[in-house]
Each structure stands twice: as C-alpha cells, then as structure tokens.
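Below: one structure in structure tokens.
All protein chains of the complex are present and in place, except for one that has been dropped.
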Amino acid sequence: MTWLTWRQFRTQALVVFGGLALLAVVTIITGLQIRQLASGCAAPTDCSMLVGIETSNFVGMELLLRGATLILPAVTGMFFGAPLIAREFETGTHRMIWTQSVSRSRWLAVKVLVVGAAAVLASGLMSWMTTWWFGPDDSLQMDKFVDATFGIRDVAPMGYAAFAFAVGLTAGLLFRRVLPAMATTLVAFVAVRMVVQMVVRQRFAAPLVVTGAFTPGPNGPKGPNGSWIFSGQIFDPSGHPVRELRFGPGDACVANNSCLNGYTQRFVYQPWSRYWPFQWTETGLFVVLALILVGFCFWWINGHRLPGSGPRVARAAAPRAYDERTAHDGKTAPRGAVETNQPRLMGVDR
Amino acid sequence: MGEGVIEFHLDIRSGVAPYRQIVDQVRRAVRLGLLREGDQLPTVKEAVGQLAINPNTVLKAYKELEHAGLVSARPGIGTFVTAQVHDETIAAHGPLRVDLVRWLDKARQAGLDDESIEALFRDALQEDMTQGVA
Partner (left out) sequence: MNAVLEAEGLSKRYGRRWALTDCDLSIPAGRVVGLVGPNGAGKSTLLNMAVGLLPPTEGRLDVLGRTPKAGAALAGVGFVAQGTPVYAGLSVADHLRLGKHLNPTWDQALADERISRLRLDPSQKGGKLSGGQQAQLALTVAVAKRPELLVLDEPVASLDPLARREFLQGLMEIVADQEVSVVLSSHLVADLERVCDYLVVLVDSRVRIAGDVDELLATHHLLSGPFHDMDRLPRDWEVIHASHTARQSTLLVRSDQPILDPSWAVDRVSMEDLVLAYMSTGEGTLQLTGAER
C-alpha cells in the first residue's frame, strides 16, 4: 500500500519538493548575503539597508518568500488533498482499488499519512526557510507578531497545510470530481484562514492593557516592543483622547521641551512573550480541525452508517429462494411461492 | 497453441446444441480419418479458448463420446481417440441397409420422387438431432 501511495503521488511530490529545493538554493545564497551586510553594521539602527528591506536589492526575494509561504498550504491542499479520493471516483478506479483485499480504512490511512505528512512537511520547510531568511529583519523590526507576518513564520503554516489537506480530502470525497473539489478547497481554506486571522486569533488570550507617559515613536506613540498592538491611544493631561499632537514655534512649551508633559498613552496589546504560545495555539487549532475532517472522511468512506443501524430486513420469513434446481421436484407449489416475481400476463396484441 | 489435431467450430444459430455439434464434429473427423486412434482431442481449455463457450459444454460432449466408446479420458493427460470408425463402414451395417432399401420401395410406391425422399429424410434426421438436446 505504501508503494502504491508513493507511485500515485510521485509526480506531485517531485514538483513541490523539487521546487522547494530550487527555492532553497536561492534563499540560502541571498540569506547569507543579507547576514553579511548585517554583520557590517555597528548597530542595527545604522542599517538603512535592513530597515525597510523593501528598498533594497532583495525585493524580489522578499515577495517570493512571502508569497510562496502564504500560498503553499492552499496549493498542497488543492493538489495533494483534493485529487486523492476525487481522482479515483472520477476515473472509476475506486471500483478496482476498493475490491482488492485491503480495507478502505487501511487504504485511506496510508494515503493520509504519507501524502498529508508530505503536505505538512512542505509547508514546514517553506516556513523554516522564510523565517531564517527574514531573521535579521525580524530581530530588527520585532514585528513577527503582526497579523500578516504571523501566518508566514515558524510553526503556523504547518497547521494551515494540515487543515488545507484535510479540506481537500473531504471536498474530494463529497464532490467526487477533482476540479470542483480543488475550487471548494481553496475557497473554504481561505475563508477559515481569514476568519481565524482577523477574528479568532486575537481572542486566544485576553489582551493586556498598559498606560504610561507618552513616548513618541516613528509613526506615533511607541508601544511595547515586539508586541501585537490592538489599539493605541493618546490622552491629554485632562484625560481626553487626542488624535493629533501638533506644536509649533509659537507654543510656549517648545522652549523648555515640556510640550509632552502630562500626556499619557494607553495600549491594548498582546505581549511579545505570548508569540510562541499563540503560534502553537493557532497551529493546534488548525490541526484539530484537520483531524476532525479526516475522521469524518474515515466514517464516510466506510459507508457512513451509524453502528447498529444495518439495512432493514423486510421480512423474517423463510427465504423464498429462486433456485430453479432445488424447486424443480415436479410440484407446482414452489412456483406459487414466488408469485410476486412472476411477470405480468402479457396483453393482447392489437 | 494448436496442440490438438483438429479444431472445433460452432454455429450458434443452427438450432443444434453446441455440445452435440462437438460430438458430431469428432465423429465426422474419426469417420473421415482426420482423427486416428491415439490422437488427442483438444483439451477443454484449448477448445473453449477457440470457441469462447462454457467448459461444461465441452465436458458434456467428451463424456458422451467416451460413453459411446469413441474416446477415452486419461485424467491429467487428455482425451484420446480409441475406436476406429472405419469399422463402422457401410458394409458393417448390412441389416440397416436392407431395411433402408425396403423403406425406399415403400416410398416409391407412395409416389415420392427422389427430391421428396431426400427432403423427408433430412427433415427426420434434423428432428432426431434436436431431440437429443432437451
């Protein structure tokens, strides 16, 4: 069964892992270049090249890695998961494979383990490469916890990959056609991923609140380092929220640098220390969803009957077997016993 | 392939049961000398491989031939011709011939010409052949 799974999965595996290998080469080369540049800086803040890596030579690489890590879970969900069962139905080969001496559960188990693991591994490798490549930038910016970045670093993509695979598997099982299954996989995966990112993730733990003296930063008040900020507010000395602070040369406080006295700020945030717990929670959430879907697939494929509810036997009477040989002992009685199977008396020809 | 000395053919539309056709073909082959004593008939597998018919049909035919003393089955080896139909020459059936001549006289007296006699004979022969099926 393992041989068969590999044999059927061969091409897709080679495409994806081959692509990853090529990407790895480029990633390593450019990643090392970046680290070399970074090591030349006395302090991180001196490296204009790293701060805002968008303006450097590595724009292409940056987009490529970000994009690839983002879409790879969906891609493996669509191309590894969706065709797994759907292709068998579409070509009718399920009638061959499920009449061999292997149970459907075993057939599915081996396939899910091998191909599902490959999907998770692919996203794991992809995420690892990306996280490593962005390492210097991430340590500098301390913005891994931000919405968009969180999902393309570290462990989370593996959870997404597992879930997308399971969605593909289920869609293929229910739709029985590869293309509709792939389309559904994409839509469903993106929907859930978005919902978790925008609504659920922030609720993993109650956010913290911190207030203090107003500390200016490059784009407004400076919040706790590395944290995921939900909201930041500035308050004037009398406690009213302030949107904009502007002081001109005519103001008195400019002279003695006391313009910001009395101003406070208030942040609602998730602290950096919660980054890894959140990573594991999100991954865990998607893995649990994946397991539920895979469990459903096992149940469905085995006839989706609840235990104890077999087919209803219409009658408990003695079998009315239609065996001509045993019924043929010269009597007409046996034929009478199988009356309902008799053809109707044929009509008169007009 | 082609181990057997003869090949069978089948006319599914002839109204004659397949097993009987095989019996007749073996008889004819022996009579014509195509099959001689000691020759092996096609194995069941070979025969059904040529004709695409149920093996039981061939078995039934071979069994009848064996019953008639024409062939004998050696388990694991094959079915072989035993008797010579040369003994069944016209000369060996003297009494039958006499009966036939007498019947022909009767037929002529009844006014039948050659053609009608042949037709009558063929008809009766056909009916006799198909009787042997059910």
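Chains: A and B, in written order; residue numbering restarts at 1 for each.
Note that contacts are C-beta pairs under 8 Å (C-beta built on N, C-alpha and C of every residue); 3 or more make two chains touch, one makes a residue touch a chain.
Only a predicted model underlies this, so the values are computations on that prediction, with no experimental measurement involved.
Check A:33, A:103 or A:231 against the missing chain and you find that the one touching it is A:103.
Where subunit A meets the missing chain, the touching residues are 1, 3-4, 7-8, 11, 91-104, 106-107, 303, 305, 311-315, 319-326, 328, 330, 332, 335, 338, 340-349.
Seen from subunit B, the chain kept out of the figure touches residues 10, 12-15, 18, 43-45, 48-58, 130, 133-134.
Just so it is clear, only the chains that are shown with their structure count from here on.
Taking each chain's centre as the average of its CA atoms, subunit A and subunit B sit 77 Å apart.
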